[in-house]
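In what follows, a single structure is set out as structure tokens and then discussed.
Note that one protein chain of the assembly has been removed; the remaining protein chains are unaltered in position.
When the chains are written out, they are named A and B in that same order, and each has its own residue count from 1.
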Amino acid sequence: MTDTPLLKVSGVSKFYGSRIGCKDVSFELWPGEVLAIVGESGSGKTTLLNCLSTRLMPTTGSVEYRMRDGNFRDLYHMSEAERRFLMRTDWGFVHQNPADGLRMTVSAGANVGERLMAVGDRHYGNIRATANDWLTRVEIGTDRIDDQPRAFSGGMRQRLQIARNLVTSPRLVFMDEPTGGLDVSVQARLLDLVRGLVNDLGLSAIVVTHDLAVARLLSHRMMVMKDGHVIEHGLTDRVLDDPREPYTQLLVSSILQV
Amino acid sequence: MTDLATYNFAYLDEQTKRMIRRAILKAIAIPGYQVPFASREMPMPYGWGTGGVQVTASIIGPEDVLKVIDQGADDTTNAVSIRAFFQKVANVAVTTHTKDATIIQTRHRIPEQKLTEGQVLVYQVPIPEPLRFLEPRETETRKMHALEEYGLMHVKLYEDIAHNGRISKTYAYPVKVAGRYVMDPSPTPKFDNPKMHMSEALQLFGAGREKRIYAVPPYTEVVSLDFEDYPFEIQKFEQPCALCGAQGVYLDEVVLDDKGGRMFVCSDTDHCEDRREHGHAGELLAQNKEAAE
Partner (left out) sequence: MATPLVVSEVFKSFTMHLRDGIKLPVVNDVSFSVASGECVVLGGPSGIGKSSILKMLYGNYAVDAGQILVSHKDRLVDIASADPRTIIDVRRHTLGYVSQFLRTVPRVAALDVVAEPLVARGIQAPEAKEKASDLLARLNLPRELWSLPPATFSGGEQQRVNIARGFITSHSILLLDEPTASLDAVNRRVVVDMIAEKKREGVALLGIFHDEEVREAVADRILDVTRFSPRKAAA
């Protein structure tokens, strides 16, 4: 167990006018830990995720991130250049809709290679070899390397998006409903893949999902959100098997078995 | 009544020229950075080099000697009309000789003759934004320049190699200026890119429709983007110029007849003529001479 968290979140709130997006969220995320944020639609999951990933500025609160040099930096006080650099090197962001996270008009290989090129990789052969390697890891045939994601199925696109994010070995990955629009069988494959990659790479991840089975399978810990508030927070199997809050009990009871 | 009486010197009013000069100074101070400016209507349609014309009009003085080329030639309609325009509105001396010109306005070429200190090369630019092909949002491309996020440029080159086995881009080949801004050198052939590097002349770029001015000051590093294993290369021509025998210059293909006859000649007409005047002869000229004798 490492003794320093990767992310320290304190008192993060986001208001949309007088409406609450999320309210007073605090937690720490440790290296190798996967946190699931669950709740029904409109409960503030995505707002919180966007605040944590600095895609959105919260109204109040702070998020500190431990940089590769070991120093904590307050994300909201970083320059935009630093934040964007962090986002394309040390972080990943997997969108629910792959089209939001991919360049649909460039090849799969270039989609995977973009981050490498962005950090200064200038050897075409190496970039391509790495892209091939990653396509294999996410179970996309290397014969598809020059095809555009437009020609891919939803599941393939989502796997490509994951490869594109993981190629720079990020330490923290944000995922917003990663299995959202996919068929059940495709979901299972993707989940299994993500689970394997997270384990192998020792990634930390924050996964927003309304699907408790996804939370069960991927996460160590979960937070249940309702009306912008975190109402229950704990070890994933504890929250799912012994839910304490009325709303969590409702969530758990309204699905068959997870 | 003289023509001059109806126009301010060099057509633009002083106010406008001052505004454009300020943009030019800013562009020189930040090599490769696209400076927005309030582009004016010119008495010619966009696409005819209104950006370059406004830049030239703002820097030209009565003592200047102007040369105008289009694809390397001094005698195309475009070059002739721009030259005539400045003769009319600024009454300046004009030339076709690269070495005699103080200002050279160009569309799509850099002269073969090495430019020297004190000369200014003014490029006519249709689309100044090198990132547009991959990122159409202007707000985003500006941010990418500001934050020096140029990975996308290499994505474009990567795609080229992936689909063609090599970087097939032959003109408007992107460059990095002074180690900072990535710049579109306008649709010049990549053959001319090395001439931009450490050029003794000042290079100014004007995009009229897009309202942008950018610059490469003299003695500035201009590096063509590439990959380590796919290094930047300029076009090579198998044979020398058919007229003057020049090698290592940019050649145009000229179709001679409808039986597939063709020849390759200097795209820089002044360079070609100058060589011929100095006794150089290409294959075609030699043949003609023989035939005449």
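In the analysis below, a contact is a pair of C-beta atoms (placed from the backbone, for glycine too) under 8 Å apart; a residue touches a chain by one contact, two chains touch by 3 or more.
It should be emphasised that the depicted structure is a prediction, and the values quoted were computed from it without experimental measurement.
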| item | value |
| --- | --- |
| Where the missing chain makes contact, among the chains that are shown | A |
| Hidden-chain contact residue, picked from the options A:Ile127, A:Leu191 or A:Val230 | A:Leu191 |
| Touching residues on subunit A - with respect to the absent chain | 1, 30, 33, 188-189, 191-192, 195, 199, 217, 220-221, 234-235, 237-238, 241-242, 244-246, 249-250, 253 |
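Going forward, only the chains that are shown with their structure count from here on.
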| item | value |
| --- | --- |
| Cα-centroid distance, subunit A relative to subunit B, in whole angstrom | 47 |
| Contacting residues of subunit A [partner subunit B, same complex] | 80-81, 84-85, 88, 103, 106-107, 109-110, 113-115, 117-119, 122-125, 127-128, 145-146 |
| Touch list for subunit B against partner subunit A, complex | 134, 143, 146-152, 154-155, 158-159, 161-163, 226-230 |
